[in-house]
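My questions will all concern the structure given below.
Only one protein chain is missing; all other protein chains are in place.
Chain nomenclature is as follows: A and B, assigned in order of appearance, with residue numbering initiated at 1 for each chain independently.
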Amino acid sequence: MTQLLTLLHSSIVFGTVIMFGALGEIISEKAGNLNLGVPGIMYLGAIAGLCGPYFYELSCAEAGTTPSGAVCILISIVCAFAASALGGLIYSFLTITLRTNQNVTGLTLTIFGGGVANFFGGSLNVFAGGVGQVKATATTAAFTKYSFTLSALGANADGKGIGYLLFQHGFLTYVAVIFAVLIHLFLMKTRTGLNLRAVGENPGTADAAGINVARYKYLATCIGAGISGLGGLYYTMNYIGGTWANDGTIEALGWLAVALVIFATWRSLNALWGAYVFGIFYWMYQYIGVSGRAIELFKMLPYLVTLALLITVSMRRRKEDQPPAHLGLPYFREER
Amino acid sequence: MDNVNAIEMRNITKRFGNVVANNGINMVLRKGEILSLLGENGSGKTTLMNMLAGIYYPDDGQIYVDGNPVSIRSPKDSFLNGIGMIHQHYKLVDVFTAAENIVLGLEEEGKLDRKVIAEKVREIAERYGFDIDPNQKVYDMSVSQKQTVEIVKVLYRGANILILDEPTAVLTPQETDKLFAVMRNMRADGKALIIITHKLHEVLSVSDRVAVLRKGEYIGDVPTAEATQQSLTDMMVGRATTLNINRPDPVNPHPVLEIKNLTCVDKDGVKRLDDVTFTAMGGEVLGIAGVAGSGQRELLETIAGLYPAVSGEVLYRPDESTSISLLGMDPLEIRKNGVAMSFVPEDRLGMGLVGSFGMSANMMLRSWRKGFGPFLNHKDPNELAKSIWENLEVVTPSINYPVRRLSGGNVQKVLVGREIAAKPKLLMTAYAVRGLDINTSYTIYNLLTDQKLKGVAVVYVGEDLDVLLELCDRIVVLCGGQVSGVVDARTTTREEVGLLMTQFRKEEAAV
Partner (left out) sequence: MSTLERKKDPFIRISKRSEGMSAGKAWGIRVIGLILALIVSAIVIFVIVRMNPMDVYASMWKGAFGTTKRSWITVRDTMTLLCIACALAPAFAMRFWNIGAEGQVLVGGIVTAACMIYFPEMPTALLFLVMIVSSLAAGAIWGLIPGFFKAKWGTNETLFTLMMNYIAIQLTAFFVSLWENRPNSRKVGIINQNSKEGWLPNMFSEGYNNDFGWNVLIVLVIATVVFFYLRETKQGYEISVVGDSENTARYAGIRVSRVYVRTMAISGAICGFAGFLAVSGSSHTISTSTSGGQGFTAIIIAWLSRMNTYIMLVFTLLIVFLDKGATQIASEFNLNEYCSEIITGIILFFVLGAEFFVDYRVKFRGSK
């Protein structure tokens, strides 16, 4: 039982990283922009979300004041969101205004974002005196502080009850859930959401209906990138505890986020549970006691399942499950 | 504000590259009238209307709405000015419902309440007599239902000026009647309407006034009451004389292609061809007539091995004694079996040619298998391309210049030239002169007639009745995927063919 709870608990933590990534990408893809720069964007969010509070805490230390948790969080989130949205802006300018190929531009953004993040991350490590020496202690504490105390939830003595599973998480975990729900409501229940989906399905139609296609694409991609970037932030703060490692994990998680979008058939509520399922897949080997090299095969599961789903969906041809019809294609009015 | 002109276009010019699509056009639409915009294919009707819809921006000239000068830079500007256009290709999102499509892009107050919207849609539907289910998904709709959604969409937006681009091309006669009734209801409600069409009887039955375009020029307008089919045709084609296409008698007619009880179903399960039977003779031109979408495309593509048939027979007879059944073969097998068939498809750059290739590489589409071993033979296609370039006077800088950048007429010369060069026994053409100027059209007619004199069975799918009547020897008329009649082109009349096109065996259907 305890083991199961541990599995589920770490699945939630893992899932939250890719959930942010996937939620942002869903918004972007719903507007027809297949942004393969998600890994790069998550990198940008991760490094900016770390650098901002790191220097804030450093300046506090020099001034001899105690950093405020709220300010830490604010700086961190603003930095992460802004840096990622900036990445999204580069992508948008190239693909929407200059009509470059989306796949190629996205991949370039992944290279660029990874380069920027690892360059500054590596430099930060050097600056701080070695790998693992970067610490934004106050910020990390603020991010990982449990939102609810266990005693209030009737947890059992060793702290491993349902309360542990559901409530011992940093607040971003819940933000992700709220985002998933809000994005669903936004896409399905609002006029703006309807327009956005139309842009991704059939931009010619959207244009003819008076929707400013370019503006929707820009905003969807930039805001989507900002949200994806929070996944990178969550990774640095909650997953590895507020430090930096140039080990390429973020890139792997970024691709997993892209996979999750497919797995979720472009629905944010599916991405919500899908992210946790991916988390379970990822950590399952610990629970069922797989060890050694078989672990690596187990880590294949999320991709295999996504692939199986992708194939099934294409075979069943159910209209509602298909990728947005104009995904990955540029739009130019006079070509109609 | 008591202006009588809903729209006034002054001196509108639009060019595409070197082609002038509209040249200094002055046109007026009055309030509360239905105006027919008449012209042959390629006369610039749709381009002109697209400038009102905000899809194109005029190179020159000024548009006035209600007497005020306006600049329509986007579809949004267009409907802010109360203009709504129903395009020929419907602009609907497949996975949305009717209601969702209708409110798309609207900046209305409040949240997206599907019930309220559905109620409003029903109101409009009742007022004008539409039949619509707001919650039906577009991918489940028939063509005419989609059209209804389009019209309700612009009405929902409060359009006072409606432009319909060839709305009847895809409708059955019954659906057309319904549409006209709705249009009259809208006129009664004070709306101004423009209907683009090239069907004269529709012009006469529905409109108050007719404006005619020819080759991008505004020829003039007349009240419908003063117009006849003859006078309109004169304005449209610019001369009252006949076409004078040279039509020699058939030479030694013998069956080359026999179609027996052919039936085809599309992927949605709709019958596209229904029990079609006819024979195409070598040494004659067989016309295929019918309103757009009566099964012409499916017929030719089935014969060419590109469209699956459910039942029936397609027999190719190279001579008296042999016959080859083509059904079930793909184009490769057809060619490997030595069937001398050439096919000029409707979609020239999307099926007949590769737009990014030059003439020479396009010649290879037919002959690419002939090279040595795994390699391509460039020499023969080059020579063929050169001979077509010279003989058919194709205007292109070189035989390697991408054909996509050539004008429509030159593209068609390349395509027809290649297909004829293959020395076919059976030559099928779909809308071979669509969008071509008069001179090029005659070039094509002459090429087809030459083929006929060589004993080739020429199948000519056309939309212009006058051409069909003067070019062909016999005409098969299709209506709703069925053969509604086979007539002798020399003795039949426009009226008879027109009737067969729209009124399929009414007496039989009633049984």
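Operating definition for what follows: a residue touches a chain if its C-beta (ideal position, glycine included) is under 8 Å from a C-beta of that chain, and two chains touch if they have at least 3 such contacts.
All figures in this text were calculated on a predicted structure; none of them were measured in a lab.
When the missing chain is restored to the complex, the residue among B:24, B:61, B:308 or B:371 that touches it is B:371.
Across A:10, A:101, A:192 or A:286, the single residue that touches the chain missing here is A:101.
In the complete complex, the hidden chain is touched by one of B:304, B:326, B:414 or B:501, namely B:304. Across A:34, A:196 or A:250, the residue that sits in touch with the chain not pictured is A:34. Contact between chain A and the unshown chain involves residues 34, 36, 90, 94, 98-101, 103-105, 107-116, 118-119, 122-123, 126, 246, 248, 252, 255-256, 258-259, 262, 292-294, 296-297, 299-300, 303-304, 306-307, 310-311, 314-315, 323, 328, 332, 334-335. Contact between chain B and the absent chain runs through residues 16-17, 57, 65, 68-71, 73, 77, 80-81, 304, 306, 330-332, 334-335, 343, 345, 347, 349-357, 361, 364-366, 368-369, 371, 374-376, 402, 405.
Methods note: only the chains that are shown with their structure count from here on.
Annotation: 48 Å between the Cα-based centres of chain A and chain B. By the touch criterion stated above, chain B contacts chain A in their complex at residues 53, 55-56, 74-76, 78-80, 85, 87, 91-96, 100-101, 103-108, 111-112, 137, 139, 153.
Across the complex, chain A meets chain B through its residues 189-191, 193-195, 197-198, 201-202, 204-212, 319-320, 322, 325, 333-334, 336.
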